[in-house]
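A protein chain is absent from this complex, but the other protein chains hold their places.
Presenting chain A:
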Amino acid sequence: MNYITGYYTTKFGELWDKSLFDLVEEAINGVLKSTNLERKKIDAVFFGNMLAGVLGNNLHSTSKLSEILDVNIPVFRTEAACASGGTAFNLAKTYLDANSNKNVLVIGAEKMTDYSPEEVITALSAAASGEEQEAGLTFSGLYAMMANFYLEKYHYTEKNLAYVSVKNHYHGTLNDKAHFRRKISIDDVLESAYVSYPLKVLDSSPISDGASAIIMSNNLNFIKKQDYSASVLASEIATDTISLKSRKNIDEILATKIVSDKAFKMAKIKRSDINVAELHDCFSIAEILAMEDLGFWKKGEGGQKIMEESTTYGNGGNLIVNTSGGLKASGHPVGATGIKQIGEIFLQLTGQANNRQVKNAKYGLAHNVGGSGGTAVVTILSS
């Protein structure tokens, strides 16, 4: 069995005084301090990052990490668009499954605010198909197409979607590392400007900087000495077509459905056992689709269910979703997101989530998506 024993994240936001590797270094120092792990006791590093090559002309980050850590161990970088972090975690777990008595460092990081919105939107579009890029489609555009289809098919309106952002912004007020820490109302969402119709600014996750890091281990001597640990019951990945047009169904992310079935089977628990979940709400529609595709809600009822606010912290629901603020309010430094999601679940399961602590949380799930659904990663942890 593999255990997470430590987590640290930088603040997410517009961090103009920090470079990509300043953020990485802060995350590494933070997580090593929290676990009392010496650098020389790390056996391998897994780094999730999407845009450093495209935006910053920074590749070979594996070697840069060797320099920062002053070690000569294997370092791997993973890229799967917005699922780069989740993918790094999955590879780290696979490494531990194949090697006993090891400690691994998993980091996700992104530096996005040095560039104009057009440059960042274009760089993110690299994760869409060539045909989608050539038609002038952006990621908000692809999710907007899904939203339009979903709203029409199930007879919902933009108001149904707005409930996702209101919840996640409330949760963001409880997280001191979140990019946005202010409450918003349904009217605020509905009155915000369109990004891609029907999705608006307040339906959309922001462009953020940030880095998050986790220590995972199967070294029982090390784990015994740790103050906190959570066991990794499952980490699974599924892929699907890069092009939205090649998908059979537009009102679902098939990769999420496939990977959640695999993960629950591996974890040997039921959907109803999950107390806390971090879901990939890059746009409001994405959280609703995720709740359905993960099997928490039935297909098509998400637009109604979200209005009941049962997944909001403090409302007494059995499953609380995106206590970190989600991508919407916590921020979305692309490579960091998948690690932050798993880290938030770790905090919840080890009683370290402070003023957003879900009582008696025993099982948690993190769901990370790349592109318009071409990659999906699901991780299930237990206290």
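Simple rule for what comes next: contacts are C-beta pairs under 8 Å (C-beta built on N, C-alpha and C of every residue); 3 or more make two chains touch, one makes a residue touch a chain; residues count from 1.
Everything below uses one rule, namely that contacts and distances are computed from a predicted model.
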Hey, which one's the missing chain according to UniProt: "ChsH2 C-terminal OB-fold domain-containing protein", "Oxidoreductase", "ABC transporter ATP-binding protein" or "Gluconate 2-dehydrogenase subunit 3 family protein"?
"ChsH2 C-terminal OB-fold domain-containing protein"
Of the residues A:T122, A:T173 or A:T239, I need the one that contacts the missing chain.
A:T122
Please pick, from A:D97, A:E131, A:D227 or A:E301, the residue that touches the omitted chain in the full complex.
A:E131
Touching the missing chain, which residues of chain A?
117-119, 121-122, 125, 130-138, 140-141, 144-146, 148-149, 152, 193-198, 244-246, 250
